[in-house]
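Removed from the display is one protein chain of the complex; every other protein chain stays in position.
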Amino acid sequence: MKMSNPVFEFFKSQIGREVTAAAPPFTQWLRGTFRKVEEGSMTMEFVVRHEMLNPAGLLHGGVQNAMIDDVMGMTVAALGTETTFVSLNLSVDHLGKSREGDRVLATSRVVRRGKTVVNIECELTDLEGKLLARGTANYIRTELPAFRPLG
Amino acid sequence: MKMSNPVFEFFKSQIGREVTAAAPPFTQWLRGTFRKVEEGSMTMEFVVRHEMLNPAGLLHGGVQNAMIDDVMGMTVAALGTETTFVSLNLSVDHLGKSREGDRVLATSRVVRRGKTVVNIECELTDLEGKLLARGTANYIRTELPAFRPLG
Amino acid sequence: MKMSNPVFEFFKSQIGREVTAAAPPFTQWLRGTFRKVEEGSMTMEFVVRHEMLNPAGLLHGGVQNAMIDDVMGMTVAALGTETTFVSLNLSVDHLGKSREGDRVLATSRVVRRGKTVVNIECELTDLEGKLLARGTANYIRTELPAFRPLG
Partner (left out) sequence: MKMSNPVFEFFKSQIGREVTAAAPPFTQWLRGTFRKVEEGSMTMEFVVRHEMLNPAGLLHGGVQNAMIDDVMGMTVAALGTETTFVSLNLSVDHLGKSREGDRVLATSRVVRRGKTVVNIECELTDLEGKLLARGTANYIRTELPAFRPLG
């Protein structure tokens, strides 16, 4: 079965581009670039900016978590569910480090798509695939209508 | 035993104030205000700004995680360890929601302070104490000298 | 509001007693004794038996997780929900150790009771309250009728 829904199609049309002013506010702040959009999987590329740093001058763990969370949320939104799914929990392991100016890739993968729960993972790596962080989350169905991008 | 070290004393001196330009870059972006600084526990207050929102217009889960992570990191830094401890993992449950303009409190508590691992939790609540999110993390000892705030 | 339902009443009636042959098979294997049964909170006491040990002769981490999981499940069952809630995820931190013959207490607490998700924590301690492990879990509503103890 080929996935087709407005969110998925819109994300696919954005490959190679940065998120636009139509993106949610914090997604704009992360300023990712669409690299891959597939069924149940996406890759966004981020540039580590100065304001994303921790006391050691490295990419802040909290920003790593936020990148993972945001790409997971986009991936779930692109599944074409009738109602919105929201993040119930997130578990992240920090495995490496990244510096200002570095580019990092967040690659998600839906592990299990159920009717009420979507289990998903996301890896944060450098451009060579070296792991920076790895997260797993459960998204749960709500009664809210699904988010539709304005494009 | 009364805790006393430069980070702890500095944080205590900041109660009632917003983080300054001497704070790490992402900590500045979060723009928290010190509300409580005790041995193994801190409370920071944050205002939900527009750029912190998700597609539903609510405080982004990723920003919640980042607030929790940042306050945990500050709390561990204030323990006065000789070397830096870094976040190894974080597990967060999302339990409520918050809107633009809302003020949220992140309150940390060290659960166990070991020689090589500090286990810590942090609750994100509204001003009435209603839970928005709750996280637990392990911080691990490195050989890097401990962070010292410039003040 | 005073909690009252058959599971809760049954568990309350068992305070001071070991689980019986009417308990689920693995709950019987854990062989806990009811110590406290309150609204959204329970304490079970377990004795560390030889078959629960790891290679170091300490209480196996996996058995710690299982004790936490089982007491959480009983606590959720005692909430009196119309349908069964099942464990969606569990996050555990290991904080101490226990030896053969030691008695350990597993004390649960419902953090948030929602219509579709119950968030719950459980601490495993020795009799003096020293932490051995600490877990947090989300239980999710199913359509299966709620479990009723046979007594």
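Per-chain residue numbering starts at 1, and chain names A, B and C are given in the order in which the chains are listed.
The criterion applied here is as follows: a contact is a pair of C-beta atoms (placed from the backbone, for glycine too) under 8 Å apart; a residue touches a chain by one contact, two chains touch by 3 or more.
All figures in this text were calculated on a predicted structure; none of them were measured in a lab.
The chain not shown here makes contact, within the complete complex, with A, B, C. For the chain missing from the display, the contacting residue among C:Val37, C:Leu79 or C:Val92 is C:Val92, taking the whole complex into account.
Of the candidate positions A:Gln14, A:Asn119 or A:Thr142, contact with the hidden chain is made by A:Asn119. In the full complex, the hidden chain is touched by subunit A at residues 91, 93, 95, 111-112, 119, 131, 134, 136, 138.
Hidden from this view is one chain, which touches subunit B at 88-89, 91, 116-117, 138, 140.
In the full complex, subunit C makes contact with the omitted chain through residues 24-29, 50-56, 60-63, 65-70, 73, 77, 84, 86-94, 144, 147.
Methods note: only the chains that are shown with their structure count from here on.
On a Cα centroid basis, the chain most remote from subunit B in this structure is C. Of all residue numbers used where subunit B meets subunit C, over half belong to both copies. The two sides are thus made of the same residues. Mean C-alpha position of subunit A lies 23 Å from that of subunit B.
Averaging C-alpha coordinates per chain places the centre of subunit A 35 Å away from that of subunit C.
Centres computed as Cα averages put subunit B at a distance of 31 Å from subunit C.
Of all residues in subunit A, those touching 2 or more other chains are 88-89, 91, listed in ascending order.
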